[in-house]
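Okay, handing you the structure first.
With one protein chain withheld, the remaining protein chains of the complex are depicted in position.
Should a chain be cited, it is by its letter among A, B, C and D, assigned in written order, with residues numbered from 1 in that chain.
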Amino acid sequence: MTFIPLFFVLPLAAAFIIPILGKIAKSLIWIFVTLVSFALFVLALYGAAVTQEVPMIVYQMGNWPPPLGIVMAFDSFSAFMTLVISMLVFAGSVFSLRYISHYTGQWKFYTLYMLITAGMMGIVITGDLFNMFVFLEIAAISSYALVAFGVDAEELEASFKYMVMGEVGGLTFLLAIALLYAKTSTLNLADISNSLQLVGHTPFFWLVLGMMLLAFSIKSAFVPFHSWLPDAHPAAPAPISSLLSGIFIKVLGMYTAARIIFNVFGLSRANAPALFNVLVGIGLLSIAFAGVTALSQKDYKRLLGYSSVSQVGYIMLGFGIGNYYGVAGAIFYILAHALAKGLLFLTSGSVVNATGTRDLTKLAGLGEKMSTTAWSFRFGSMSLIGLPPFVGFFAKWLICLGALKAGFGWLAVVAIALSVLTLSYLLKIENSVFMKKGKTQAAKAPFTMRIAMVFLVVLIIVLGIGFQSVIEFIVGPAANALLRGLEYANLVFGSAAVGF
Amino acid sequence: MIELYLFLVFMTVAAFIATEIKDLLAAVISLGAVGFSVAIIFILVQAPDLAIVQIVVEVVTIVIFVAVVFRTTHVDETIGKKLTSSHVLSIVGFAFFALLFFVATVRALQELPAFGNATMKVASEYIRLGLSRAGGANLVGDVILDFRALDTLGEATVLFTSVIGVIALMRSVGRKKLKA
Amino acid sequence: MSLIVKTVTTIMIGFIFIYGAYIILHGHLTPGGGFAGGVIIAGAFILKILAFGSEAIDEKKSEMGSSIFESVGALLFIGVAIAGLVLAGTFFLNFLPKGIPLHLWSAGIIPFCNIAIGIKVGAGLFSIFLALAAVKYVMTD
Amino acid sequence: MSKMPRERVYYLYVALTLAAANGVVLSGNLIFLLLFWNVLVFSLYGILQVGKVYSSPAARKAITIIGVSDYVMMLGIVIFLVKTGNVNFPLETKVLFTDTWLVVSYIMILCGVLAKLGAVPLHTWIPESAKVVPASTLAFIPGSLDKLLGFYLLMRLSYYIFDITTYVPVQMILMIIGAVTIITMAIMALLQKDTQRLLAFSTVSQAGYMVLGVGTGIPIAIAGALFHMLNNVIYKSALFLSAGSVEYRTKTTDMDSLGGLGVKMPVTFFAFVIAALAISGVPPLNGFYSKWMIYQGIIETRGATNVWFIFLICAMFGSILTLAYNLKLIHSIFLGERPKDFNKVREARFEMVVPVLLLALGCIGFGIFAQALPLRYLILPSLGFELGALGFWSPTMATLLIIVGIVAGIIVYWFGTAMKPRRTSVFVGGEVLDGEEARITGPNFYSSINSVEMLRKTYDFGEGGAFDFYNYLRGAASGFAALSRDVIDRIITELYRVIGRIVTMVGNLTSLLHTGELYNYVGWIFLGGIIILLILVL
Partner (left out) sequence: MIIFLSCIILFLIGLYAIVTKRNLLKIVIGFALVEYAINLLFALIGFRSGMLAPIITQVDAPHRFVDPIPQALVLTAIVIALGTTALMLTVVLRIYNRYKTFDIAEIRKLKG
């Protein structure tokens, strides 16, 4: 199974090559990056296919067996995440050709782009706690730099605030790792999981979990940890906003939190109801608070940023419900929101590229002039709101189903009622940018941008129509991988070569 | 281990000075003092590798800090300015958090093995296998470059990332002028 | 800076450089390693800039050189890892013969990794410093 | 079609309709069926919107009638679900009418079916839309597709889910509806002055045969009804399309102004005549055969009911009326004096003629080889039961005889002067009148019916909308609307406005919380940290 390390080796090697390439042949960089992203996409598809047959692939770095060396534990959940990451990375890299040509220092952009990709890929496939931290920092540091890539005052400010809060999160995570190491004397996730079973639910256990939860909540921007996101995501160049909102916060916050809560700490609604109620509470608070705040925004991208905060609430809600449908719904929602929000940020990039502004009060009447962008926006927002044939609907539907099965009928009702907020703030953009009559000067979006947007639109529609296969082959196994709980450790040790 | 306590106290005091002093250069030097005392503590707890790295990194960090201070301002003008009510509120919130966190840690730390009694579950394997299987006499080197080499790749990448980031952010102009 | 500083720096740079190289090469035997050595080597360059001012070096060329060196160092490191994959089947496999314990020629790939990291870190830190030293251009816009 | 506005949207809706229709037929469960059924409502609405003239009111009428009956149907399905706990189609045992609620649920579901089929009293949307939409739309939706779907569900409902043969009152309801539909709609058709509208009423009238046939509960009649539906699709399409061809060339559907086109458009004429004869049930065409089967079925019900002969008379009389209005159509469009404007009319375009001709040939083929082809390969296999006897009719034999008769007739005709309208000068008061003015147009054929007092009143009522439940419904609805507009609506509007304002206000407030001050943001983080620590650790 030698393809596993390729997930981060490919983008890393690309990142190391680009600075050299940037001095030799600048025009090749984009093609190179796009090829690498596409290769990642193919690789992720292959990985998803492989995990249909094997529940877990363990790759031992340097041939050291699990507790000794760093292992890559690639299960269905990892496969799912790599798939979503590579989709957005590919779309973003295609999109960026014409968008980033307005910036100076393009090779730096692409280097950082590959580094952030490598970091995210590393997080989702690693089976080692400290290694997870290292990859998390790679992704985080490149995102700090990318947010400030335009080096304007606002961008630097956003980047600094983001950096402060992100690092508070990262360092809290590191402290938690230190404490955990002191107790268990191992760093392998599976081994930690085994050791923690002997510890039991003591104050130490809860402190470490609480610190990790704090860290991941900051990374995934739940209310009240969200305040950096509406600054940082709009400040970044559009392909990066798309990547950050689409998948970055979920990889750094959601994936890690879910993995650690379910598989390492072995918690479920049955044995830790308080924790899961906290997750549900955080989810609801995020949905309502950020959704309401988004209504009063006047900036295209900032509104979308608040919308992201609101939408991740649904994901947390799904995890907090904690039964199969809830978790599967949350995972499906990761996919749905990644595609929809990625697409919406790309449309914002297209609009900014054409008009030079993202102030909703200044934009008008672009629906006719930029029809691809407008329709992409419409499809993306329909999916985000949760209209039937698109992915978003099925994700919300699964979450509501989970809530009903878990006996929280009111939760399902509230979750659906709160999508009214989504509808209203997205209509605000639709009305002011695309529907309203106006004379904003704009040209059609360039070809590569349209390709990227159409790619995501097609995914939204196709995956929505084929939702049954998506649930059966991708989302369902991923949910099962999480709900497997402590079986994770046995699988890791079982799949690894014993002895050396 | 009286010297350990001594340096811990010294470090804490230096840290407090670094946060409170008005002269930024002095604050940076106090930070250096913390860093060097950390390096000395590393030596005391039998970690010479760390001490070396800590010292050289400390030097570079301080140089960078000083470079920034020289290019901007020496004085922390914000000290003594009146705090806004929201700032006071967040400080109170932090104080409450710190108290809670401290209490929680005190309770949690009691479950850890006491100082000087590390469990060494995986580490004993490393010590047993280090020389024969990895080959390096410096076990820390074995760990970072053989057993956990991926971490080192990641660490090198982090540095690479921040170098690219620094270069990217030091561009004087971010955007090209739009063609009218 | 005064003449004394300049003279001492000129003499010291070579020693610092050699010391860094020593730390890198003996990383698997004694404390230190690629990282510490790399920082020391970068320190040699930084010292030169500090003593002579940033006019003493050709900034454009140094920046280009250091960033290429950094990439090359990183690629070397990842190359060692990939060599393990290609030659022996596992990423980061310590595939070289281990040699005689406690001698310079031992520990398989570890010295090579150290060298790669040393190049990378030295060049990287130097480029950070260069970028920060170039701040005077930035500040005047 | 190409001149129609919003042509692209039209095809979108057509595709959607087809998809949903397939969904209806393929779903194995009442709930899914209902889902697709409702999609059809919307696609129908969309299609009717794309009209010749301003067609929104007609579309609105259609969606109201069908929509309301769909809700009734939905309620019926819910009752069915509650009572039986099962909504899947191939029920192991058929549901018997053991419970009043089951009868209610059957009738409620029937409402939806009848609205689709266009049976009295839920038919009014069809003639209404006939005024405004193109002929091809009419041929496609109310003419064939809706018949098909309605009949499909009627069959499913009556013989696969329920078994109406076990409960005579339901059978009677169906048969009465069928008979009434046949007669009343045929009379209405008789009095129309517009080809499309006439054909639309005719469509509704034909639906009556199907309902009647299904209602008998006799296998041969059911097979006949199914066959009739198939035939109806063929000849009604032919009629609508040839009427459409005529309209394409003459730009009018008013029978008063048409006439004498038989010479100019011979192929269309031929096809139209064949289809018209088929629909009137003239042997040996297909319409005859299916009606014949239905008659036989009605006769066989004599054991069960005492009034079977009434239905038989209705059916036969309906057949006669059909012939009558078709003669009127043929005369007014293709025979008689040709208005001068139409002297330059040519045969319709090739691609319009071919399908019509094919459909006409289908009428003949399905008629002559009724037993050999459609019954054997289409109807009986799909019903899945054996017919006892196929009646006393051998279509092939009859055809031969009729052909002999026709040949004889043609020979007679050939020597006569029937080919051209006889022209004689018309003298009124000594002046020669222009032929144009003295022309006898088709619509006046049956105007004598109008002079029968009772019938005329009925007709007037009918034209005035007295049978149109939609009007009553709309009256009630508008009364309720007035009430709700003044009271309920205002309350809701105010509520909506207040809630909207509150949400916006809260949004502005929360937005103000984001002051841009870093220490506040970090403070929030620690606030969250406090909550987490409090809940988890302590």
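Throughout what follows, a contact is a pair of C-beta atoms (placed from the backbone, for glycine too) under 8 Å apart; a residue touches a chain by one contact, two chains touch by 3 or more.
Given the structure is predicted, the values throughout are model-derived calculations rather than measurements.
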Among shown chains, those touching the left-out chain: A, B, C, D
Positions on chain C where the hidden chain makes contact: 29-31, 33, 35, 101-102, 121, 128, 131-132, 135, 138-139
Interface residues of chain A (partner: the chain not displayed): 130, 134, 137, 141, 144-145, 148, 151-154, 156-161, 163-164, 167-168, 171, 174-175, 177-179, 181-182, 185, 187, 231, 235, 296-298, 302
Interface residues of chain B (partner: the chain not displayed): 4-5, 8, 11-12, 15-16, 18-19, 24, 27-28, 31, 34-35, 38, 41-42, 45-50, 53-54, 57, 60-61, 64-65, 68-69, 71-73, 76-79, 81, 84, 87, 90-91, 94, 98, 101-102, 105-106, 109-110, 112, 114-118, 120, 122-123, 126-128, 130-131, 137-140, 142-144, 148, 151-152, 154-156, 158-159, 161-163, 165-166, 169-170
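Keep this in mind: only the chains that are shown with their structure count from here on.
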Between the pairs A-D and A-C, the one where more C-beta pairs touch: A-D
Whole-Å gap separating chain A and chain D, where each centre is the average of the chain's CA atoms: 52
Between chain C and chain A, distance of the C-alpha-averaged centres to the nearest whole Å: 35
Chain B, residues touching no fewer than two other chains: 104, 107-108, 146, 149-150, 153, 155, 157, 160, 162, 166-167, 171-173
Junction residues of chain C - those touching two or more other chains: 67, 70, 74, 78, 81, 92, 94
Chain B contact footprint on chain D (complex, rising order): 515, 517, 519-520, 522-524, 526-527, 529-530, 533-534, 537-538
Chain C to chain A touching residues, read off their complex: 64, 67-68, 70-72, 74-75, 78, 81-82, 84-85, 89-94
Residues on chain B engaged by chain A in the complex (per definition of touch): 104-105, 107-109, 111-113, 118-123, 125-126, 129, 146-151, 153-155, 157-158, 160-162, 164-169, 171-176, 178
